[in-house]
Structures are given as structure tokens and as C-alpha cells.
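Missing here: one protein chain of the complex. Every other protein chain is in place.
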Amino acid sequence: MKSEKSRGRRLNERSFFSASPFLTASLIGFAIFYFVPMVISVVISLTDWNGLDRLLAPGFMAEHFIGLDNYKAILTGTEFWKVLKNTLVYIVLYIPLMLMVSTAIAALLSRQRRGVGVFRVLYYIPVLTSWVASSLIWKSLLSPQYGAMNGILAIFGIEGPGWLTDEKWAMPAIVLVSVWKDMGFFGLILLSGMVGIDRTYYEAAEIDGAGPWTRFLKITLPLLTPSLFYVLIVSLINSFQLFPQIMIMTDGGPNGATQVMVERIYKYGFRYFRMGYASAFSWILFIIIMICTAVQMRGQKRWVNYDT
Amino acid sequence: MKKTKLFSLLACVLVAVMLFSACGTTSGETPKTDEQATPAPAETSGTEPENVTITYCNFNSSGGNEETLQKMVDAFQEEYPYITVEVETIGYDDYFTQMQTRVAGGTAPDCYELNIENFAAYANKGMLAEISGIDVSGLNETALNAFNVKGVQYGLPESFSNVVLIYNKDLFDQAGVAYPTADWTQDDLQAAAEAIRALGDDIFGIWQPITYNEFFKVVAQYGGALLNEDKTAFSINSPENIQAAQALVDRVLVSNVQPNTVQQGGMGDWDMFMSGRLGMIPTGIWAFQTFTENCDFDWDIAVEPGSTQKATHFFSNCVVLNPESKNQEAAATWLAWLTSSTRSAEIRLEAGWDLPALSDMDALASYLEITPPENREAVFESLNYLAMPPVIEDYALMSDIIGQYLAAAADGTMTVEDALNAAQADCEAQISLG
Partner (left out) sequence: MIHKKRLSAAAYYLLGTLIAVLATIPFLWMITTSLKARGALMSIPIEWIPKEPTLAAYVKVFSKFPFFRTIGNSLFISVTYTVITLISASMAAFAFAKLEFPRAGMLLKVFLATMMIPTQVTMIPLFVVMNKMQLINTYSSVILPSIFRPFAIFLLVQQMRTIPNDYLDAARIDGASTFRVYFRVALPLCRPTLATLSITTFMEAWNDYLWPLLMLTDKVKMTLPIALSTLNGQYSTEYNVLMAGSLISMVPIILVYIFAQKYFENGMMAGGIKG
């Protein structure tokens, strides 16, 4: 019994020994660039630090420590829940739309047809454009009376809304712009998953007389699940951290309809000089994202298909 | 055991870091040596003991005036050859984020620029050094006082801008209304705005944004204020303030001499004025250049009309000293020269940048000669009625809270009274006035 156990451990140690050279760089990077700042940030969240005084100078804790007050204030106030609701509205609209569009793009691009290379470049242009430039451009495209968007809608006899000035439409407008910006990126991720699928499956299916739609449903989709899983997790994390497009296009307005988590965190930290509060806010956000991701990780066994 | 592991980890990190820094500098530098465009770093000037190099960080020259600032630096260094000024210019949007990080991280530059909102926070939190031992008598007193906290001068006004009433002469002619004068009141303005609005569906009388920045000035015109006299309590929902906000909101919702968001159609106020569809616009003197270039109609300016009294805007950026700087004296010399010397004022005016905050208006004579607007004196006349922003430590938070409720009042989702009551309650709950 005892010898069994120690043998098991030795085996494990050997495999950690073989794995460690592969992990060293990442571990060092994790420790310096993430772990240490994270620990400091947790400490800050327990203080009323204004974000200007010298951080962690002698006497810092004695002067600023306030325990869990920030957390209490956030969770008992109304703002947090409003902002959480706005973020959820974004997620519910954005994720399904983005998944559909980017899967369609990946499917289009995976065909070896003439000219597909051109499409591949064009679809990726939004991803390559910086958020600053694209937000500014979209802001003017979406302007109600003179913007191109409503101009095009008018051709079909539809009177477009004040996209960024109407409380009902501001968040959907942000979603549209985000899908436009991200579809190429996630499309590309899905594409690289698609081209990795073994050709023989398709050939076999074709011999069996399966049409293109059946092949897509029965072969492509199931074998694409690892990539889809990645896209789902990453896009969910990104959605919670929605930020630059909001700052440039609406700055949280109209009437707070597009105030979201990171926008609040940034404003509290760098505009209102409440860095302690902002840090607590972001740790609450962290926990929310973590729970969502953990749920997805749990669920992945049910639908993600690793070909091992 | 654990300790040695930790040490070896640290050693690894250090080696990695050193390797990278070495490779970073060498391979980064090689492709550039063949370019003449890059001047040699000014570190060589440190060879003589009395020579000092100071860093000056600013946002104001971004977006078109970097060369003007460089001219000033060159002129300064002619007079003070032993001081080398290294300028860092950063875009306005991110300037304060990066400055805050540098201040908190203990690597702030020797001297830098702040706007009035951030100045209060930095000064109150002890991040600035007192500027003393230099002659500031040439500077405009009101402007100077704005950067004096409890008797200590923490900043020097670098330049100023104010707001005047700009109007479209052609629309006034068409509507048969006399041009605005310095003794106009809000009633005259309203009457003129209505006459111009009657000219057409797409033509509006005035556009005065219902925002925090306009609000604190308009309440002053109605004899109100956002804070009590000694800045210990908010008075956002005082009767005068409600009256002032009501007047602004009624222009949109009742008389509709001002466009609502649908009528604005996503256009900015400047764009609408430049397209000739707006009779009047109270806006900053920094619009002159753009309007001169883009308006194909005649326009002029007047001192903004008041109600019970006149009140006009005053915007000023200031320059401040880092208390941890080793070269405070040299930095103060540069700041004083930059803000109050005749030479720097001349360069500033030549470039049409903004106005130096000097007390002696004669130095600004050349400014008056440029037209349009013909009535350029109104810029200086407005200085007699300055309403200072209510500078408190939590200025940004206060202005965002008030701005948000004003927006709700402006689009009719809240009554003016409810909005200001809510703003008062929110400010009291979130901000403690020390």
C-alpha cells in the first residue's frame, strides 16, 4: 500500500519534471506580470486609496485600510445592479449574433473557391482597425438624420432610430458595432478549427450521399466544438470587459443606458479618484466572470468533442 | 528548500530581464542609426555641473501646436542656456490616466500641465509643490486665484479661454432682429431666438448645450450657485438653480428654439452653426479659427447675456510642480517664463493658439486686430464677469452626477425639479465636502 503510493508520486514527479521546462517561461510571466499586481490590487480594494498617493508607501495601510467597506457599498447600492443588467443585455444580444455570423464567415472562408483569399482579407479588415478609428467612424455612420445607416434604411422605407441617442437603441447599436469588429476574429479562429478537420470524414459522408447542409451539421459542427468552446469563453470574458467602444461612442449615455462594468471601474479609478472602490468593483466583476466560466467548463463535457 | 527555489526563480527572472533589455536596446537601435531625423539624446548636456535637464509634460499642444511649444522652449533656452527642457506631449484623452499612474508610481515629471478639474484633486491630495520665489505679478489675478488653495499657490495659469455669444448675422438680418449687444438679457435672447426659429423648420434660434459646464455658469447668471459660500454644502436644487435649468430646458421642450436630439440629427452644435442653420451659439473662443475657415456667412460675437446678473465662463489650464523633483528651481523658472514672459505670449499669439493669462491686456493688442469677429473686444469684456467653476476635490464626480440628471431633464424623462433634487441627493450621498 505504502509503496504503491510512493511509486505513484514518483511517477508524477517525473512527469512534472518533464513538463516544467515547457512551463517555466509562462510561470515566470504569470508571477511577475499577473500574480504580483493582482495581489496588490486585492490589497487596494480593501482601502480608500485615491489612486494618487504613492502606492504602498510606508504607512499606506494604516492610513487607507477600510476593510470590506468598498464591497459592501457596491453590493448594497443600486448602481452595480443597473450596470450588471446593462452588461447582461449586451451579452444576450451579442453572443448569439456573433456566433452565428462568425460561423457563417468561417464556413464561407473554408471553401476552396476562387477569390476566397480576397474575402479573407476583407473580412478581417474590421479586426485590424483600431477601436479608436472604428468607433469614431461608426459614431458618424450611426448619426440619425445624416448617417449612412439611416440613409440605407430609408431606401427600404424604414425610419431609423437615433441609434446612439435613444435609450432603447444605444445598447443594440453597440452590439452591432462589436459584432462587426469581432466577426472576423472569431471567424478566423473557427476557420482554423475547420481546416483542421480530417478530410476523410467529408469524403466518406459524400459517398453516403449526405448533402452540404447535413455534412455541416453532422461533421463540421461537432468537430468544431473545441474551437466553438474557445470562442464562447473568450467572447463572454470580452463582453464583461466591454470598454473602448463605449467610451468613444456613448460614454455611458444616453441616461446611463450603456454604463457597463469596466466603464464604471475606469471612471471611478481614473476620473473620480476612488481607486479602492474601483478595485473592489473589478474583483466583484472577476468573481462573476469566474462563475460564468466555471459553469461553461463544467458543461463542456456534454458538448465539446475532443478527438482523442 | 522553498527559499532557494524562490531565489533561483528570481535569478531566472533577472537574467531574462537583463537579456531582454540588452537585446531590446541594441537591436532596437540598429535600424535607426542611418536616419538623420533623430537628434542625439540630450543627456550629453549633463557633463557640466550647473546644467540641468527638466521634463515638462503637457496635453495642450497636442492636436496641432507641438511646434509652437517647441519654439517657446527654444526661446527659453536662449535666455537660460543652462536649463534643458524636455517636452513630452500626450493626447488629451489619455493624458490624465497616464499622469495619475506616473504620480502614483512615483515617476512624475519635474513639471506638468493640468486642467482645472484635475488640479483640485491633485492639490488637495498633496501631490503638488508650492510655487514660490518667482515673480507672478504679470499674471491675471482671477486666473492666479483659481490655482490658489488655502493661500498656497500650487499652479500657474498657463493660458485661458472663455465663452462668448457667437451669432449668425445673416439670420438676424433675415429675421429683422437687431444684433446682440453687451446689455442684452436672457429675455432679449429668447425673443431673438423665437424670431429666427420662425424662419424655417430646419432653422433654430440657439443651441446652448444642457450640460454641467453650461449649467454652473447659467445658474450664476440667475444669482444661484452649486455650493454654498464656503463650499461646505451643496445647493444644487436652490430655487434660482431650478429657474435657470427650467429656462434652458424650456428652450428645447416648450419654445423649441433649440433643437432636441431628433432635430439635432447627430450633428454637433458647431456643425449646425457652420451649416448656417443656427442663429446663436454660446461657445468658446477656440471656435474662431474653425468658424473663420468654414462659415460662408457673416458672424460676430457679443458678451453673453445675463439674467439677474452677467456671468461668463473661464477655462484655464495650469502648470504645476512635482514636489519630488530634484530640479524644482529650474522647473519653476521654466513655468514662470512659459506663463508670464512677453516672449512666450508673443509666440502663443502669433500661432493663434490660445490666450496667455496676463494682467496687462496691451500685450494682447495684436490679438484684437484679427477679424472676424469684428467685436473681438467682447472677449476681454467678458473677463469682467467671470464665474469660476466650483472647484472641489471631487469635481469630476460632481460634474458627472449633475450632467447625468440634466440630460434626463433635457429629454423630458424627469422634471427639472426632480432632476435637481436627485442630483442634490446623489452628490450629498457620494461626496463629502471637507
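Note that the chains are named A and B in the order they appear, and that numbering of residues resets to 1 at the start of each chain.
Please note the rule applied: a contact is a pair of C-beta atoms (placed from the backbone, for glycine too) under 8 Å apart; a residue touches a chain by one contact, two chains touch by 3 or more.
If you're wondering where the values come from, they're calculated on a predicted model, not measured in any experiment.
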{"item": "Full-complex contact with the absent chain, from A:L75, A:M100, A:I158 or A:V195", "value": "A:V195"}
{"item": "Listed residues A:W169, A:F229 or A:Y272, member touching the removed chain", "value": "A:F229"}
{"item": "Per the touch definition above, residue among B:G64, B:P81, B:G200 or B:G412 touching the missing chain", "value": "B:G64"}
{"item": "Per the touch definition above, residue among B:I54, B:M72 or B:I90 touching the missing chain", "value": "B:I90"}
{"item": "Missing-chain contacts mapped onto chain A", "value": "12, 15-16, 18-23, 25-30, 32-34, 36-38, 40-41, 44, 51, 55-56, 104-105, 108, 111-113, 115-134, 136-138, 140-141, 143, 146-148, 151, 180, 183-185, 188-189, 191-193, 195-200, 212, 226-227, 229-230, 233-234, 237, 240-241, 243, 261-262, 265-266, 269-270, 275, 278-279, 282, 285-286, 289-290, 293, 297, 306-308"}
{"item": "Hidden partner interface residues of chain B, rising order", "value": "16-17, 20-21, 23-25, 27-28, 31-32, 35, 37-38, 41, 59-60, 62-66, 88-94, 97-98, 100-102, 104-107, 115, 161, 267-268, 271, 275, 284, 286, 290, 293-294, 317"}
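Simple rule for what comes next: only the chains that are shown with their structure count from here on.
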{"item": "Inter-centroid spacing, chain B versus chain A (mean Cα positions, whole Å)", "value": "35"}
{"item": "Chain A residues within the chain B interface of the complex", "value": "24, 28, 31-32, 50-55, 140, 142-147, 162, 164-166, 253-256, 267, 270-274"}
{"item": "Residue ranges of chain B touching chain A (in the complex, touch as defined)", "value": "9, 12-13, 16, 96-97, 100, 103-106, 121-122, 125-127, 261-262, 264-267, 393-394, 396-397, 400, 404, 407-408, 411, 413"}
